[in-house]
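With one protein chain withheld, the remaining protein chains of the complex are depicted in position.
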Amino acid sequence: MATVPLLTDEQAGAEALATFDDIRAKRQTDHVNNFWRALAHDPAQLKAVWERLQAVMAPGALDPLVKEMIYVAVSVANGCSYCIHSHTAAARAKGMTPAMQAELLAVIAMAAQTNALATALQVPVDDRFLA
Amino acid sequence: MATVPLLTDEQAGAEALATFDDIRAKRQTDHVNNFWRALAHDPAQLKAVWERLQAVMAPGALDPLVKEMIYVAVSVANGCSYCIHSHTAAARAKGMTPAMQAELLAVIAMAAQTNALATALQVPVDDRFLA
Amino acid sequence: MATVPLLTDEQAGAEALATFDDIRAKRQTDHVNNFWRALAHDPAQLKAVWERLQAVMAPGALDPLVKEMIYVAVSVANGCSYCIHSHTAAARAKGMTPAMQAELLAVIAMAAQTNALATALQVPVDDRFLA
Amino acid sequence: MATVPLLTDEQAGAEALATFDDIRAKRQTDHVNNFWRALAHDPAQLKAVWERLQAVMAPGALDPLVKEMIYVAVSVANGCSYCIHSHTAAARAKGMTPAMQAELLAVIAMAAQTNALATALQVPVDDRFLA
Amino acid sequence: MATVPLLTDEQAGAEALATFDDIRAKRQTDHVNNFWRALAHDPAQLKAVWERLQAVMAPGALDPLVKEMIYVAVSVANGCSYCIHSHTAAARAKGMTPAMQAELLAVIAMAAQTNALATALQVPVDDRFLA
Partner (left out) sequence: MATVPLLTDEQAGAEALATFDDIRAKRQTDHVNNFWRALAHDPAQLKAVWERLQAVMAPGALDPLVKEMIYVAVSVANGCSYCIHSHTAAARAKGMTPAMQAELLAVIAMAAQTNALATALQVPVDDRFLA
């Protein structure tokens, strides 16, 4: 259960509704995710996050699927259940196959393990890693 | 400063030294990173991590550079300074350009931000994200 | 579901019950939150946490509402679902308006984002920040 | 040591330099923090973070000092050394007294402790905390 | 709800099924936990984790119950709900009494608290702690 009500279109103010409409148009779907409905209590924040998200996740030097998998990785490390579900779904929608997902998880698990070891051992950074 | 001495080749036991040699051979370098030298106090762990790492990071459904960038993302979220330095260097060695690094960081920052918002709002997972 | 049973008044021992009664008296309510009922398996810990909590959250150089919002911020960053719910409710009870909550979340999200960037970039601390 | 060079004014491109100048003007200082110099490799990200930061940290329903203390709290929970130093300094510049800092730390410590207990016990959320 | 279907014996491939059978034989139970059923989509990862887990958790310089309690401590700090439940159950099965669990939680809570304080204060490491 959210710490704020999820706003329906009727409950959202004009500014939030404009962002809902933009989400619908850009994503070509009638569905607006719960995340945006929860964020709609702060229309300025809703708009800022939605607009920055589009810029960040657009094709560029990295392709959108790679970006989604990086997003999943961060969300796992941060333990955000909602984000793991939503970005795993988004990665699938962008072409992540079961084999790719398996490798993504294997890398996340490997990193978590060596992160813990390097931290426990307080390993000093090798000079060669410093630019 | 590490919580254990970093073992030189002379100090490492035969089992650890064999892994050091394998690292040198596979990576085609004389240098053995501090991480492995710290881990050498537990030769079985050293060997297990090194062997699993090679399997996980090998080319597969995802290419090695993508895997390195996912590794960096997890290391940032876990706050592992050593890992951030070493895997950023590894990603560069595998072809990460400044533009790619900038996008990697932008995705990490975006994910950190929405992770925090979804967690603060305790947003329930949309039914459509459930398989 | 908790990893221990939540103790009812009947199940709690005399020492835990005394703390329950103190919670009821100080908070002027008959309700004892699940957190305290779970903690009651260790009456000494229950008492220590409850007493320290009162001292820490009392009015002082910072007002109690500011303290509750700081508590929410830490709970979000630590991903503690129970704590996010209970301290968001407590902050509201102490006067947090929707506008204040929106700003609290915006700061949390901003901090999460720049935390990730500063960590990813391993930015060295400016001399001027050192006392 | 940063994972990227800190860009001097001479090394920064025109777009980044414009943001540096805006930082100098708004903060009424010649000094540009290392964070911005590291971020300057991605001028769009630099500008987006700087502009959003000003909007989020401006006076509103919460006063700027309260916001800085919340920022410190998140940075501590995320273990971001740079952010702890820079926002502790910023909070002092905005009026945080030693007594306020002591209370801030006491709340952070209290929250960390009860976060751990509630998570270890997996305490279910009380119905009364749900809106 | 998992981000992948939990594979039944019928759905698991031959390689995963062989690991399921090994789990059943070693643990002397017909039950295969959800964790392994979720991991079975990547039979190589399933096998690697299961085999390494047995080696790590076997009696050695530390007894298995101590290892389980350390496992619980890490899982709490990482906020992994599944792991907290499963390893708390495992610790109980290996002899953790309510008194031991209470002390385990007290240490976890104490550590969380002083971790936060040392991080907030950015306390430099005493020379005497360096080997």
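Every chain is named by a letter (A, B, C, D and E) in the order it is written, and numbering of its residues begins at 1.
FYI, a residue touches a chain if its C-beta (ideal position, glycine included) is under 8 Å from a C-beta of that chain, and two chains touch if they have at least 3 such contacts.
Just so you know, these numbers come straight off a predicted model, no measurement behind them.
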item	value
Chain not shown, its touching partners among those shown	A, B, C, D, E
Among D:M57, D:I70 or D:A106, the residue in touch with the chain that has been omitted	D:A106
Residues of chain D in contact with the chain not shown	79, 84-85, 88, 98, 101-102, 105-106, 109, 116
Touch list for chain B against the chain that is not drawn	1, 3-4, 41-42, 45, 49, 74, 78-80
Chain C residues touching the omitted chain (full complex)	1-5, 44, 48, 52, 55, 125, 130-131
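Everything that follows uses one rule, which is that only the chains that are shown with their structure count from here on.
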item	value
Each chain counted as touching chain A and chain B at once	C, D, E
From the options C-E, A-E or C-D, the pair that copies A-B, where over half of the contact pairs coincide	C-D
B-E or D-E, whichever has more C-beta pairs in contact	D-E
Of all other chains, the one whose Cα centre sits farthest from chain B	C
Separation of chain B from chain C, taking each centre as the mean of its C-alpha atoms, in whole Å	34
Chain B and chain D: spacing of chain centres that average the CA atoms, whole Å	27
Chain E residues counted as touching two or more neighbouring chains	1, 3-4, 79, 84-85, 105, 109, 116
